[in-house]
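Notes follow the structure.
Shown here: the complex without one of its protein chains, the others still in place.
After this line comes chain A, so read on.
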């Protein structure tokens, strides 16, 4: 509970309780917190405390629907409290107190925003932690999928090295972020990935064969062989096709969420972005507009420390991404991304907030990119091998979650080795089948450019077929024409 250290907070709380009989959700309005007034006056030492972010609180309170007109009135009432001091000024953005003392807000906090964590490295629950309970069934599916993702990555990466596919990107080190977040969402929630979130598709039912078909670009690929490997997409699974330019999915997410809001859907949008992607202009546009439009979108930033070879210290100077949320007026939380239970709980809660309050939420998951950026990268060139090994062995999200399910008596060594044998076989088989499957037919060269093919494309297709018929020796055998 907040301590009523100022009259402003006390009054605000009273008004919340009176206005609808229920408490406002875990949002700490910074104007109402004990440090709010000192922030407005410019700070040196006094502001160097961690602001009470929601992640420090116990389980969230009941939420109420956020109505902007009501909020406006409340803000005025709130500042009316401040105005009692006779030191409030009226500006277009609202009332603000003033101070004769010039003090700058320091560029960084002495203490970084803490990250929410439930399990320790061995899979034991940390004392005092709370998390959203899950059934044995859900927990085992989560674990299964995390292991499947690991195997898929290892074997597909090898396949690229052997020249069987042109390109691949692994998700190693971020299995918990992928699977646990997917598990916490509903199937109706629309996911806009960046490119390191195939686990979400896996959770939702994309098969190993589907993944392999896309990577090999064969005729069974749902994407009709259009996209380079790992650029998955599936309307059926509510997973928007991966698009290479970085961060473009963020303003798109705000737009989609707004449309869900207009249609009053019980669903939200989930947009993923990496630490590097937050440097793009679209990050600003996406978050700012989601906040202004009060759109139900969860922005999940996978802060894994690296953007190809660019370390986060060269990417931004802020305390990670979580602090940027407040700058846009977006509720945010920092989570240990290698802790499946923490990720699951945070995303589950974020979703409740996004949908019932119709607001955006920012979740920063801290992790480490154990694999290379892609098959075109060799990360040992810019980071030490023992650092990679450390994260792989000592901080591995899959091992940690296994520790927890084993201690619950839900998993055993025997089941572990059976699972591994089975999955390896399935992945290898999926690759073999995908490799042998024919490539897409010529018609797919010209389809889907437009809804209906225009004349010039129909002409081109006719000319192409005529040319192939006339000069078959110029076209390689083994390709379907």
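Keep in mind that, in the parts below, a residue touches a chain if its C-beta (ideal position, glycine included) is under 8 Å from a C-beta of that chain, and two chains touch if they have at least 3 such contacts; residues count from 1.
The criterion applied here is as follows: contacts and distances are computed from a predicted model.
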item	value
Complex member absent from the view - protein name from UniProt, among "histidine kinase", "BPL/LPL catalytic domain-containing protein", "Pyruvate dehydrogenase E1 component subunit beta" or "Coiled-coil domain-containing protein 22"	"Pyruvate dehydrogenase E1 component subunit beta"
Touch criterion as defined above, residue of A:123, A:173, A:193 or A:217 at the omitted chain	A:217
Contact partner of the left-out chain, one of A:133, A:188, A:314 or A:389	A:314
Residue among A:264, A:381, A:414 or A:436 that touches the chain left out of view	A:381
Missing-chain contacts mapped onto chain A	166-167, 217-218, 221, 224-229, 231, 243-247, 276-277, 279-281, 307-310, 314-316, 376, 381-382, 439-440, 442, 444-446, 449, 456-457, 460, 464, 467, 471, 474, 476, 479-481
